[in-house]
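Structure first, then comments.
Note that one protein chain of the assembly has been removed; the remaining protein chains are unaltered in position.
Here the chain labels run A and B in written order, and each chain numbers its own residues starting at 1.
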């Protein structure tokens, strides 16, 4: 058993950008020498999140529209009254979705469904460089 | 320390079915020979999710009603315009809830609250066979 840390960095295009990081996660496992285990995927930062989704153009629009219903950008947030950076809704959405996801792997392969990809969701109002930590634990 | 993979399969009755998988998870730990560790619970597929809930008939209705408020089935989803399978809302809900849950165990017992069960949530519009991976890591 060992722990292997891999960090990947992606550049988002700003609010509602969804970036498929399945390939990089898979490559990190293949390169680790580990056969079986888990990968704890974690985005550092409070205005982004990770989840899985069928990565196709329709859902790339549908998913942010759901977020806009539950945390609209046009209402007042106390966060913005303090900081005036206009991203209160980004923080609320990110904390709802969560920064962490844990995916098992076996025989060096991620145990995902056929139509299930790992994605980073950008919720901040501007393009950002995002650091995603892949903490692999396995044998 | 070792990694043990157990897969459980359940048959759902279709949309909004909630299935208690606590017993199977507990049995997997008991059978593993491990004393202390974590179980990473992961559903492969993009229209189902795992979480914990007090598993009782009231909440089995209340929880899906919340999902229907934030991702109604009767609005238009771009996903359905592409695929015409009518489950755009299922995908949006599943990606919000997430496919992964990590629960600690100690002395071969899950560290859950008294009224806290582990459940699979079916969000697809038809009955499905669901494969849930239990990746146990411990000693």
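To be clear about the criterion, contacts are C-beta pairs under 8 Å (C-beta built on N, C-alpha and C of every residue); 3 or more make two chains touch, one makes a residue touch a chain.
The structure presented is a predicted model; accordingly, all values stated were derived computationally and were not measured.
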| item | value |
| --- | --- |
| Given B:10, B:101 or B:123, the one touching the chain that is not displayed | B:101 |
| Absent-chain interface as seen on subunit B, which is shown | 1, 36-38, 51-54, 56-59, 61-63, 66, 69-70, 96-98, 101-104, 106, 111-113, 115-116, 137-139 |
| Hidden partner chain, residues of subunit A it touches | 1-3, 5, 40, 42, 44-46, 70-71, 77-83, 88, 91-92, 94-96, 98-100, 102, 133, 135, 137 |
